[in-house]
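Left out: one protein chain. Kept in place: all the others.
Our next item is subunit A:
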Amino acid sequence: MVISSSTAPVVTGTGSRRAPARRGPSRLLRTRWFWFAAPSLVLVLVFFVVPFVLNVPFAFSSWSGYTDVISFVGIDNFAVMWERGILPNALLVTVIYAVIAMTVQNVVSISLALALRDTNRVNSFFRSVFFLPVLFSPLAAGYIWRAIVSSDGPVNSVIGWFSPGFDFAWLGNPATALFTVAFVDAWKWCGIATLVYIAGLNSIPQSMLEAASLDGAGAWQRFWRVVFPLLAPAFTFNIVTTLIGALSAYDVVASTTGGGPGISTVTLNMAAVQQFGLSYFGTASSLNLSVTVLVVVIAVPLVAWLRKREVA
């Protein structure tokens, strides 16, 4: 109420017909906007902003399921997680996971977008096919790929044609488990990223490609010198969304390795759920806060840098 009256001064003059065109809203339409924004704003404040802010004190608190007293314990939660090796391992695993998922997803979806760029019947069919994995939950995707790469699964069978008796546990080996799990994450989301890239490609004027062709640019040069720079907005969007999604990874890990072998695929959120399961809510919060810090430290400068590249 206070906000609506302070931000939407009711001007009782005339001229409401001419004034608005440039400067935005007509004064006629300007009163009581607050009540349109308020319900959505309340939901965002109570269920996103308040928990987000509370995460900071909780990460430095002794909140647990074993006592009713919540006291401030300084950096103890982080120190304990660090000394036990949980935090440094989870940070490393999460960053590697995110980089692999982001790379695989964007390489595959740019290639698919280039192949399926024109809108025709066959391409629509393939776009539809490649979109199917998006519909499955990351959890389900994890189960499906756990079967595919299991020692009796199709991947080993195919390799077995060339190298008889091939029997490799992709998820049982620390070196390949993390890569495989991150790959599943990329697989699950490729369909949407492809559509975003197709939209980006279709916004590039044909005449620019024709001009580059006439100037003697080959396909490779046309892609790197013309298409790729003009694809920048789509590129920014996909890189950032895949990165943020992958930094919060949990679901795929839960259904493929559960964090193993050992702790080689324990992401930050996986570690947070484990601490939560032990009723250590304070340490779980500290791991949760680490995800936020990672996103801020990695994603925000990345957005700024990619945006600058868009303008240039």
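Note that in this section contacts are C-beta pairs under 8 Å (C-beta built on N, C-alpha and C of every residue); 3 or more make two chains touch, one makes a residue touch a chain; residues count from 1.
By definition in this document, contacts and distances are computed from a predicted model.
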Could you tell me which of "Carbohydrate ABC transporter permease", "Quinol oxidase subunit 1", "Aldehyde oxidoreductase iron-sulfur-binding subunit PaoA" or "tRNA modification GTPase MnmE" is the UniProt name of the chain missing from the displayed complex?
"Carbohydrate ABC transporter permease"
If the hidden chain were put back, which residues of subunit A would touch it?
3, 6-8, 20-21, 23-26, 28-30, 32-34, 36-37, 39-41, 43-52, 54-55, 58, 115-116, 118, 122, 124, 126-140, 143-148, 150, 152-154, 157, 187, 192, 195-196, 198-200, 202-203, 206, 210, 213, 219, 233-234, 237, 240, 244, 247-248, 250-251, 254-255, 269, 272-273, 276, 281, 284-285, 288-289, 291-292, 295-296, 299-300, 303
